[in-house]
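Everything on this sheet refers to the single structure shown next.
One protein chain omitted, others in place.
Which chain is which? They are A and B, in the order written, and residues in each are numbered from 1.
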Amino acid sequence: MSAATMTPAELKAQEKAAKKAEKERQKRVARDEAAERKRAAKTGFSNPANPTRSIGLTIVCAIFAVYCLFPFVYLVINATKTQADFTSTFGLGFGHTFALWDNIVTVFTYQDGIFGRWFVNTILYVVVGAGGATLLAIMGGYALAKFRFPGRNLCFAIIIGAISVPGIALAVPQFLLFAKVGLTNTPWSMIIPSLVSTFGLYLMWIFSDQAVPDELLEAARVDGAGEFRTFFQISLPLLAPGIVTTALFAIVATWNNYFLPLIMLKDADWYPLTIGLNQWKDQASTAGGQAIQNLVITGSLITIIPLVIAFLCLQKYWQSGLAAGAVKE
Amino acid sequence: MRNIKKVIAATAAVATLVGLAACGGGSDNSSNQGDADNAELVFWGWDSGNSMKDIIKGFEKANPGITVKFNNTGTAEKTSTALSNAIAAGNGAPDVVMLEDPTVTQFAVTDGLVDLSEFGADKLADDFAAGPWNKLQYNNKPYALPIDSGPEMFFYNKAVFDKAGVDGESIKTWDDYYEAAKKIRATGSYITNLAGTSNDYQPFTAQVWQAGAQPWKVDGENITINMTKDAGMKKYIQFVQKLIDEDLVDTKTPNWSDDWNRELNDGTIASLTIGAWMPVNLMSGAPDQAGNWRVAQLPQWEEGQEVSAEDGGSALSVVKLSKNQAAAYKFVEYMTHGDGAQEMADTGTFPSLKKILQSDSFTDPTTEGNKKTNDYFGGQNVNEVLSEAAQRPTEKFQYLPYNPFAQSAYGDEVSKAYTKEITLEQALKNYGDKLAKQGEDQGYTVTVK
Partner (left out) sequence: MSEQTLGAASAQTGLLPEMTSRHTAQARINKHKADWRGWKFMWPFALVFVFVFIIPIVYAIFISFFKKQMIGGTKFVGFENYSRLFVDQQFWSSVWRVALFTIVQVPIMLFLAAAMALALDSMKLHGTKFFRISTFLPYAVPAVVSTMIWGFVYGAKYGLVGSFNDFFGTNLDVLAPDVLLAAIGNINTWEFTGYNMLIFYSSLSTIPHSLYEAASIDGASEWQIVKRIKLPELRGSLAITVIFSIIGSFQLFNEPSILQNMVPGNAITTYYTPNMYAYNLSFSGNQSNYAAALAITMAVITMAIAYAVQLRSMKEQMK
């Protein structure tokens, strides 16, 4: 490239133009494909892979959907039962009384309303933990894709090796380490482990590899922009769909995290929802304890709802993000 | 290659660091009594009656310089796991911990708990029922004080018994029990469930305890295991094998499963021999049988005997890592021996303090708590029956210092007898061998008889 002979202003203009052209091209492609799909779906013409909708295939898929969804039916039905109905009536039939609202109210008021506290904790862990995990994964993935730094190749081997070690056996060493540093029983003992999303790292690495053209970075560097400015101003916007995907997987992982907080946290005030619900569940099998399975079921249902909403909101980003990871040359 | 060398060097450095750090966590024996009147205590335990906060408030009022932070650690198992982790780490341990009785010895052996006779707890021996008190001694020193107890009782569903033509009150011996089991089986129900899972370990120990058996004996660093040749064990094995062979017990339903509650609720399981804390669980787990359940004394091995045994029960201990041991003991004393004990009993915990067991208010059928329980038991004065059982004599019984292992291995080995793969005798023999191996692994000298 004849960058040396250009003035910075020219360079900038050129870079801008390139960026704009690239963006436009991508937009155009997306528009075309969307239109094409729509047309395919409607007229059944331009998609050669038989566009007419098949009732037969839909029925087969519907069977599979029933398999996926009927456990949720169980959850919803049982959330409407009292504890007495839960033990005495059939699992997929309704109870004698419809107690859904009572259950919801009791979930939020039982033990001085500790469920609300768990809910807030979980959100805190998700925002800080999963948010941080996403940021770290973006930066790490970007570094792996765009720089050939010393130790880079070792990173892969070490990460694969590390996650092959059964997590259960690491729990005690992890606990001892956190205890040494004085972090057990604080929110940090939940947040710090959540910051590592190896799957996110992988995803962002692949995504950076494909979504951020090297030419663009070169241009910015020649322009004199620092690495971080380049990263934030040029790369980040291009990475948006991948970021959403990484964030989503990190959110689910943190939201459902169970084993590590179980070891790390002893103060019910810092429990996330999963630990709290499990504690309620255990109450039924404790000598002299009151069974509150109805609250466990209702609480589980409430726990799932935010994740479902997150899925629904983000599913359009989702495909493109993951797609990058799966693309074969 | 250069990189690999670097990594190895770094790894070695880290290993040394971690190793050193981990070894530094031992307990030193210097006095950590602290100020008995001024302290911030941390207390780990579970809270079956949902009453801990109120009781703690009472304590703080009586001891203005001391505050207690209660961390609900969920279950007995989780609490003892957490405690051993914290002891290993050398910090983050609570001052006071609630433990299930059988695990107390383990922590006493490994020097995790304070010998409470330092604070004069040994003088309280006569105030507590013998069963729970005896379980908490190690080297004849109390390492915990009982907060609740569970004398083994015979709970039965009168409606099912009536249908089978059995009078529950007349079951005095295990032979009577066997005859009743046959009649109940004829109606389609089972007299009880026995599945040999790890959840059945405590009822198992209670039953062999009552039979006077000593499946294991611990004497300092020596352990003797006598699982099948001990006279009491023989009696027990023969009896249970008969129940299994004649299909008189439900061998498919483990204790504490959802199915278990449902079978108690629909009358499939007609009776239980289980700890005296069971009424609360029955009331929430088997609501449809309200009015039908009754409680009676445990059947005896010999006619005319009055031998009891303990199933479950928990206790409070002071953790050796605590810097406020004196204040911690004050709290333990309040909860188990002082005003807190009465409050615990009032909210449904089964007491082990003789004073409470014998008090009029404990058996007074007009108190709100008692009325609720008695209604469920068809108007029977439940606490009167339980109180009698708690004051019956018990044999001395010791748990193994590696009790959690004994409990989980029980499920692995003994359940094979209930799925009828092997005989109970063989299963218990295998179990004994496994316990012996674990003992040797832990440095004990083990003799198997």
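Some notes on this structure:
Just so we're on the same page, a contact is a pair of C-beta atoms (placed from the backbone, for glycine too) under 8 Å apart; a residue touches a chain by one contact, two chains touch by 3 or more.
Predicted, not measured: the structure shown is a model, and the values here were computed from it.
In the complete assembly, the contact with the undisplayed chain comes from A:L176, out of A:A84, A:L176, A:I234 or A:L295.
The missing chain lies against chain B, touching residues 11, 14-15, 18-19, 22-23, 81, 84, 106, 109-110, 195-199, 221, 251-254, 256-259, 262-263, 401-402, 404-405, 407-409, 411-413, 415-416, 418-419, 438, 441-444. Not every partner is drawn; the one left out touches chain A at residues 33, 36-37, 40-41, 46-55, 57-58, 60-62, 64-65, 67-69, 71-72, 74-75, 90-92, 135-137, 139-140, 142-152, 155-170, 172-174, 176-177, 192-193, 195-202, 205-206, 209, 214, 227-228, 231, 249, 252-253, 255-260, 274, 277-278, 281, 285, 296, 300, 303-304, 307-308, 311-312, 315, 318-323, 325-329.
Basically, only the chains that are shown with their structure count from here on.
Residues 3-4, 7, 18, 21-22, 44, 46, 48-50, 53, 69, 71-76, 78, 82, 85-86, 88-92, 94, 148, 150, 199, 256, 258, 261-262, 265-266, 275, 277-278, 280-281, 284-288, 312, 348-350 of chain B are the ones touching chain A in the complex.
Across the interface of their complex, chain B is touched by residues 83-84, 87-88, 111-112, 150-151, 154, 158, 172, 175-177, 179-180, 182, 184-185, 262-263, 266-268, 278-279, 282-293 of chain A.
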